[in-house]
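These notes are about the structure you will find just below.
All protein chains of the complex are present and in place, except for one that has been dropped.
On to chain A.
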Amino acid sequence: MREREAAAAAATTSQGNFPKSNRNSAIFVGSNPQPANIITPPASTLSQSLSKTAAASAALLAAQGKTRSATPATASPTTPSAQHPLPPPPPTTSNSAGASEDDEMIDPLGAGDRREQGGADGPERALLQERERDADMEEAVPENVDEVAMMVSARKKWKQQQQQLQKQQMAQGKKERTAMEHQPRMWRTKFTLRSHLDTVRSVAFHSTEMVIISGSEDGTVKLWNLKSSLDRDGGVSKKAAHQDIEPNITYRGHSHMVTSVALSAEQGRAYSASLDSTIRVWRMPPEGRETYAAVDPSLNLASYVGHTDAIWDIRLFPLPGVSHLLASASADGTIKIWDTAAGSSPLKNSWSYTGVEGASMGGVRHIPTSLDFCPTDLKKLAVSYTNSIIKVFDVETGQVVTTFKGDETYDNTSATQINRIVAHTTMSLVISGHEDRHIRFFDLNSGSCTFSMQAHLDGVTSLDVDPSGLTLVSGGHDSSIRLWDISSSARTCVQEFTGHRRKGDEGVLSVRYHQSLPWMVSGGADGIVKVYQHGV
């Protein structure tokens, strides 16, 4: 798939989905007319040698096939020097830096600043590429040595200039970085939390603090308080970097694997859903509880019984000040709404595919796979189904409001179903992740699909929108976690990294953003919970 992608992109020119590489080459040449002038290789011999190099590095790319942005879609026709194959950027490290240069970025903060910043990043990146390009040149021995020598010396000159320029801009750039909150920096792994004995199916953050909850196929729910592992600046403390972190508490109660977890900071509660068809409510332990403190049965608050088959997704109402509703989607075909503030009978409503009216229908044909409250219209609950249809229901009445045709590629098998949906925090947008690798964007009001992309190399399992609403994170069975700039019309991939190793045919299973801190968490088939920090 990657090879095909690379080949296709090389044959045509950039498809626009990865404009950053285009842009880079433009910076490389454009910001430096001098070397471009010197390197005028009219000699056909040179261009031959160059195309050889191109072929060699294309092969290299295909072999690597790791980095997405490795697409050599960079042959900008403007200058001959652009015929150099751009070597793959070092995996992930330079990705996000490059992304800041996206031309099509709709910058809510002021495009001017950003452009300058992009300029500062540009040379750094060009330099990196430069080094690798030199390496490439050595590999394929060119025929015309003189001209190459000329080129090399020109490049050295250019490098020196760039280094000077870089130094100047470094000083500037630092200031800008602190000034700009939305500077697309990089996600890096900071904690690797090991304690689960099997696949981690779901993770969630506390809304304000560095507290994580994880639910696993081993039947347990674990709560991790990382506050003591952070230093005063919010980074990882030296002590924590060298030791295994243990969960603060392990909740046991489900008789089958845990599929979905949620955390309510306001209620001080955790919720978990399981294949055992129950939802369990847990009280969060008091601050400072020791890992090996006495068992406290009072932490096990309640168990919501009502579903008659596996529950696959639960979601809390996004405004805890307004209500404490919890929605659940089960393989029994129903959506249930629970009032978690109610004492004895929490079940408020229940409906099937056709809504409340059609609840009396016979067999269950379409099963909900995922759901989300719509923060932009809190009366609405979006639900995805195994037939790739998304329905929006009225939370109060259980009636169908809109039906989205998400089944463009649906082939009547589960291989094309929707695995996960998420409603955008600020825009009227619902985003779906499909088993057939697609991510689709739907307008919440009209129900029309506004954008569709093949986003992963295998099924998409997890989605989340960052609190600013500018970035989407997705995880897939291809083990990768990808970040998408959804403020641009091209939905550029700004960073990609391997999240979790595969067990069976599963990879990454859950990715979530922290709602107020620059952290992200993921869980996957390797049974590990990983925590990432966004930073320079």
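Keep in mind that, in the parts below, contacts are C-beta pairs under 8 Å (C-beta built on N, C-alpha and C of every residue); 3 or more make two chains touch, one makes a residue touch a chain; residues count from 1.
Basically, contacts and distances are computed from a predicted model.
For the chain of the complex excluded from view, the name given in UniProt is "Putative phocein protein" [choices: "Growth hormone-regulated TBC protein 1", "Pre-mRNA-processing protein 45", "Putative phocein protein" or "Gustatory receptor"].
For the options A:Thr386, A:Thr402, A:Thr425 or A:Ser474, the residue in contact with the chain missing from this view is A:Thr386. By the touch definition given at the top, chain A reaches the unshown chain through residues 1, 4-5, 8-9, 15, 17-18, 192, 194-198, 218-220, 243-244, 246, 250, 252-256, 259, 275, 277, 290-292, 294-295, 297, 309-310, 312-313, 329, 331, 367-370, 385-386, 409, 414-417, 419-420, 435-437, 452-454, 459, 477, 501-506, 525-527.
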